[in-house]
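So the structure is just underneath, and the comments pick up after that.
Left out: one protein chain. Kept in place: all the others.
A and B are the chain letters, set down in written order, and residue numbers restart from 1 in every chain.
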Amino acid sequence: MIAWIDTLIQGVLLGGFFALSGLGLSLSFGIMHIVNIAHGDFLVVAAYLCLVICGLFGLNPLLAIIIVIPLMFLFGYALQKTILNKGVDGGELSPLLITFGLSIILHNLLQEFFSADAKSLDVGAFEVASLNIGPLHIGWLPITILVTTLVVYYILHQIMESTKFGMIVRATVDDPEITSLMGVDTKKINCLGMGLSMTIVGIAGTLFGIKSSFFPLAGGLQLLFAFEAVIIGGMGSIWGTLLGGMSLGIAQTIGYRIGSGWGEFAGHLVFFLFLLLKPSGLLSKETQHA
Amino acid sequence: MLLEIKELKAGYGEIQALFGVELSLEEGSTLALIGANGAGKSSLLRCITGLIRPTGGQILYNKKNIAAYRPYDISAMGIAMVPEGRRLFPSLTVEENLIMGQCNKREQEWTLERVYDLFPPLKGFRKRMGTELSGGQQQMVAVGRALMSNPRLLLCDELSLGLAPVVIKDIYRTLETVTKTGLSLIIVEQDINQAIAASNSFLCIREGEIVLSGTRENADRNLIAKAYFGN
Partner (left out) sequence: MPDTPQVKSSFSWQIKKPIAGPIILALAAVFCAVFPLFGSTGTLRLMNEIMALMIMAQAWNLLAGFTGFVSIGQQAFIGIGAYGLFVTSIETGLNPFAAVFLGGLAAAVVGILSAPALFRLRGPYFAIGTWVLAELFRIVILNTQKFGSGSGLTLARVIKTIPREYRTSGTYWVALFLTVFTIFLVYFLLRSRFGLAVRTVRDNEASAESVGVNILRIKFIVFIISAFLTGCAGAISYLNTMFINPYATFSVEWSALLIFVVIIGGIGTIEGPFIGVLFYFFLRETLSDFGTWYIIALGLVAIAMMLFVPNGLWGMVSKRFNINLFPTGATVVMKKG
């Protein structure tokens, strides 16, 4: 019994991370209609960026995140402005193929500059410290990640619902043509949207580097996890992604419990089951409105 | 002249929709643009607002050729449109839809209060989603949204589409009070009488070309019918 409660708790904690990285992906789907294949690789890039910054200034990664975030924002903005906005005119598949190209280039560049060896971000004793409640040991790091995730969701929700920027973004998603008639440069909104997505990637990437070791090719799986969180949760729904992330986390944790090699498998399987049985996901936009 | 269009050609990829359109509009006056389905009325308005880029000709607004300008720049120069089919933002409330009009950051003449005074029924629906309103109310929001961008020139594409005659009358009466403040207007309508009655002059467009022009006073129904339908 205790074992299963423990599994559930660990699953939710793990899911917190998937929900965070899924949120970044969800944003670029939702706002720019871009399926960012390089999403996971950008996560890894953020981790390396943090590593470099920590090395340069001797900072703790949790502090260096303050530098990582604006850099990732600028990176996202520039990427959208220089490349992705041009590709968008060719339909939704051309950004997909372009980001796929970027992904492969990043793999190889990271390998050239940082070698294929695994690296990690060191936060000292905090990494293993845990909260003990009776027989349960809950790591402070996963708790921090989960709390961060919830805070980021809350802030994003506020931005979208209560700011003028959020209103313009929603209008752009609804009808970019009419939005441009209102005097809005929608391509710029896309740039800001990608900047926002990359901001989240910056946070998630740093946390990823702290919680596990990373290497140049680590991004692929992270993309799949984020993607699964989005699909399980339901496309176009931010809160769905949060639930989707949790579900994926729990599925994986149960999988690991069954056999150490089967965690990811269980997650993929749940994803496919959702496609077959409930393709609209837990909270799709349609069901929300109904 | 507030707006002068010369030899305007435009289309959608391979399909050409406008074949050398000529038009001129005095500041403060109202022009009716009439024509059958597919004549090119909406295409002309889309050209003026920058939604489609002309392949030839000039659009002189305030003597400045805006033919290659982007929609958001054109909006900032004071041209607004009430699009065909209203196209409110479905995930925005009525009030947010109206506020969107202010994104072009022109000097404020129009405020939410003024729009609500103009269309009193909207006041009770401020927090409702735009698409939850009746057709007539939605059209009011669409007009209000365009006014909120403080235009000098307002383009209205088929305001009366799908609305009851009473509602249409209402909206046109409201527009009349607005034009008294000096706003210039181009109205596109299928209903010839409605359009001509509301304007100083009219243009008839067929297959992407202007085939007849005139003023309200000298409008000849037979000539118009001929121009409208072709032989």
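Rule of thumb we're sticking to: contacts are C-beta pairs under 8 Å (C-beta built on N, C-alpha and C of every residue); 3 or more make two chains touch, one makes a residue touch a chain.
What you are looking at is a predicted structure, and each value in this text was computed from that prediction instead of being measured.
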Shown chains touched by the chain that is not drawn here: A
Candidates A:I53, A:M72 or A:L102 - the one touching the absent chain: A:L102
Absent-chain contact - pick from A:L74, A:L131 or A:L275: A:L275
Hidden partner chain, touching residue among A:F17, A:Y153, A:F227 or A:Y256: A:F227
Touching residues (missing chain, whole complex) on subunit A: 35, 37, 83, 86-87, 89-94, 96-98, 100-105, 107-109, 111-112, 220-221, 223-224, 227-228, 231, 235, 259, 261-262, 264-265, 268-269, 271-272, 275-276, 279
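Convention: only the chains that are shown with their structure count from here on.
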Subunit A and subunit B, separation of their C-alpha mean positions in angstrom: 44
Sites on subunit B touched by subunit A in the complex: 49-51, 70-72, 75-76, 80-81, 83, 87, 89-92, 96, 99-101, 103-106, 145, 149
Subunit A residues touching subunit B - in the complex, by the definition given at the top: 164, 167-168, 170-171, 173-175, 177-186
